[in-house]
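All protein chains but one are shown at their positions in the complex.
For reference, chains read A and B in written order, and residue numbers begin at 1 within each chain.
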Amino acid sequence: MSTGPVLPTTAGSNAPPPPSTTETVTVTIDGKVHQVAKGTNLLEACNAAGANVPFFCYHAGLSSPAVCRQCLVEVKGQPKPVPSCYTPVADKMEVQTATPKVLDVRRQMLEFTLVNHPIDCPICDKAGECMLQKHYFDWDGKLARNDGIKVKKAKVVDLGPTIVLDQERCILCTRCIRVCDEVAGVHQLEMSKRGDHELLGTAPGHKLDNPYSLNTVDVCPVGALTSKDFRFAMRAWELHSTPSVCTGCATGCNTDVHHSRGRIYRLVPRVNEQVNKHWMCDEGRMTYKAVHADRLVAPMSKSGGGAVEWDKALDDAARLLRTVLDGSPARLGVVFNAQSTNEDLYALSKLAFDHLGVTRAYLAGRDQGWSDKILVSADKNPNTAGAFAVGAGRLKTLLDLANDLKSGALGALLVLGTDGVLVGDKASAAMPLDRLEALVVLSTHKNAVTSAAHVALPLAGWAEIDGTFTNKLNMVQRVHPAVPAAGDALPGWDALSHLARRLGATMDFQTAKAVFTEASSKLAFLKGADWGRPVRSVQLRFANSRG
Amino acid sequence: MDNTIAPSSRRVVIGIQEPNDLDAPELPTDPLPLNMGPSHPAMHGTVRMVVDVEGEKISSVDVQIGYLHRCFEKESEFATWTQVFPYTDRLNYISPMLNNVGYAMAVEKLMGITNQIPERAQYIRVIVGEISRITDHMTCLGASAMELGAFTPFLYMLKAREWLFELLEEVCGARLTVSYMRIGGCAYDLPSGFAEKLRDIIARTREVLVEVGKLLERNRIFRDRLDGIGIITQADCLQFGITGAVGRSTGLAYDVRKDAPYLVYDRFDFDVPVGSVGDNFDRYAVRVEEMRQSMRILEQALDQIPAGPHMINDPRIVLPTKAETYNSIEAMIAHFKIIMDGIHVPAGECYSYTEAGNGELGFYLVSDGTGRPWKCRVRPPCFASTSILPNLLKGLFLADVVPTFGLINMIGGECDR
Partner (left out) sequence: MSQHVLDRLKAQFTNGEIVDTGSHVGDEWARVRRDAWVAVATFLRDDPSTKMEMFIDLTAVDRFSTEPRFDVVLHVYSVSLKHRVRLYVGVPEEDPTVETLCGVWAGANWFEREAYDLYGVRFKSHPDLRRILMYPEFVGHPLRKDYPKEKRQPLVRRQPGTVD
């Protein structure tokens, strides 16, 4: 029996890290003088200054080995073009990023890269978001001068539980090796052999099985490393991207949800230097699967004999709750959930505390799990901090809930989100929900709790709604609707507003933004938080957002 | 029983009690609401008119369009710039080439490559465009004549239209869904023997026009239903933005080909016919003369057309050959990027306009620099001319709706998009 979510003892502060010393140097880039922080590498300085210097092996989150030779620029005083990703800026440096010589070298390097590249675009997972395609089209554009035989390598190499490698497509940039070394902290990938026979493979005695392995697929500039989960599932250019936040744990990694025609196909990390930088864990990436599995799609009512219309379900719910409330208001309990958005939690707290005068409130959520020092938190709920802040000390634990249920102190329970609220088997003794006169449940998924409920209302999940989560650093982060809500599901604040009106309360929220605006005027932790602008899904092929 | 009624009287008398009392005031009548369309033999293009008639006279009309709305703009915003061509085919679907040309020129204007389009491609655009103008006018006139009971001219016109359609089919493989233009030129060169065939068809089409003219222009019934009916003034045209044959029938000599010459139109000797009254017959006559002028242009274009490429020379716009695509990674990538990513059009906005079958066909494009339009607005010429119908039809007889509507040439595909 778990106690539900707990607030970490050392909650981080909202304040950004103190700025490092800002010593600048003067660099001339394409004839324009720029002040650049000392120690910046030249590639970043050039691209920040608006130049468009291409690269394969450089990655903003990794070290630079300067192997791809795409980012060559001319520096005054240097006899040859220099790899800008490997060159720190120096004072009085004069850089040219697009001289005929640079363009020619860049084109020749691309030609070398393409000599052995297989003609795989039509069957390649990366096509459409491939950096090689992009750079060829942007910087080369010439037809092949060579129709010799390409070097043959292995097409399907099983590297581990999550990844398949195509050695022919690999352009030997070593990004994946560095991701394992520098992010996951394990050396699992290596290069072997030389020249055009050089190969990527696992290090002797290793498999690619670290919990951050799928980041290698993201950083792979071509389609050499493919995710077993995503492989052949969907063409990249059919995907639309909507910014969101991972709900796998309290870290709150920023993500992009990649979806098409109402279905999610993958989650990829979105850069946020304060939270997840460029990365996310494999476990978090798989959280999308639950969005489409076992969903509660229609309101259910025991008295209605199964699936019913919203109006009927809400009427039933209100009547059941009203019966208990009229008898003894103290016997009504509400269960908050650390999986819910701040908006849903605020709407519930407004209904429960302000309108119904509820005295028994509990916080449910997923159990603690494994953690590491990289990204994964032990708290597997995305909004524990928000739930505690909304609850403001009024929330009791699941243990209290079990005790109150057993003692019969509770006659009715209104549950927002069923994660952690257990029934059946050995937990049935701990959580005797069947003793309740009224159990009204709002849930995204079908489970034992919704089957036990007198009324179960379908909730729209995190990928279907506008809302905010508060991560363990107390950062309020926004999710956007990527796919339409499953079936008749409604956002929690919306369903609760309907229910509140039937219980005689005046709660009239029309949008999540309205809930947020009201909440942020009342709750300290939301003060100063910005709702942000609405976003549109971006179709990947047009946005070139990756690669 | 003496129930004589003067045969010339238009009045309909029901239930005559006192047959001699013909001079008595008419019975009071209520306006009768009458639905014409959306599915009605005279409402070609699927439009609905809710007409209030008092007797035979129209007291008010509500013209309701939109039955052929196909979300042209919304679909375009989700298609690459090249993928919009098939949608433009279906705007004015009896002169699809003109829409193709108009759209291609708009994108080229926004990309700043208008002056790099090879001359041969420009001539091809003129030729297929003028052929389409002839088919457009033929369909309009033939159908209008048929709706007034003249079936033979309709068949004659369609016969000639068929020759032209078959020629276009040789050019691009389709009669209607041509999708022949590309950004930067046109998809294929003209087929061999095209010039001779076209000259032959022009000669035969001229004869058809003479025959049709003989059948219609001195035909009492035809003239009675056209002359002086549905008069539009020049001031109306300016106010409502009416261009094309309808605009020129009022004497407003506005033709984009003359007033803002595009492609190679400044190299041809042709006249812009204008009417003097602005009635239905003028709209008929202007169209007939425009077909003759188009044939003049066609003959000059066939004389002048140079040899050369039919597409711009730019690997980021033109697809590589299939042989290259299947056998080298370079061409494969280029093909892939142009098809999947789309041709990138620099961010900006432009309004480009050409003379289409119905008048000034404008494209107002907004690009955000990606491979698809942010907005792809069509300024449909017949939308403007249809919008005057409520004013125009008021006070006419119900029977006048048919020729007036017919000769405005509302094309559902273009008007509703």
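Going forward, a contact is a pair of C-beta atoms (placed from the backbone, for glycine too) under 8 Å apart; a residue touches a chain by one contact, two chains touch by 3 or more.
Values in this document were obtained by computation on a predicted structure and should not be read as measured data.
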| item | value |
| --- | --- |
| Sole residue of B:Q239, B:S276 or B:N313 that reaches the chain not shown, by the stated touch rule | B:Q239 |
| Touching residue (missing chain; options B:H44, B:K109 or B:R182) | B:K109 |
| Residues of subunit A (touch criterion as defined above) contacting the omitted chain | 261-262, 533-536 |
| Touch residues of subunit B, complete complex, unshown partner | 65-66, 69, 71, 73-75, 77-78, 109-110, 112, 237-242, 252, 254, 259-260, 348-351, 353, 360, 362, 364, 366, 374-375, 377, 379, 383-384, 386-388, 416-417 |
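Note that only the chains that are shown with their structure count from here on.
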| item | value |
| --- | --- |
| Centroid distance [mean C-alpha coordinates] between subunit B and subunit A, Å | 52 |
| Contact footprint of subunit B on subunit A as seen in their complex | 114, 117-119, 121-122, 127-128, 132-134, 136-137, 140-144, 147, 237, 539, 541-544 |
| Complex contacts: residues of subunit B adjacent to subunit A | 78, 315-316, 320, 324, 326-334, 336-337, 340-342, 370-372 |
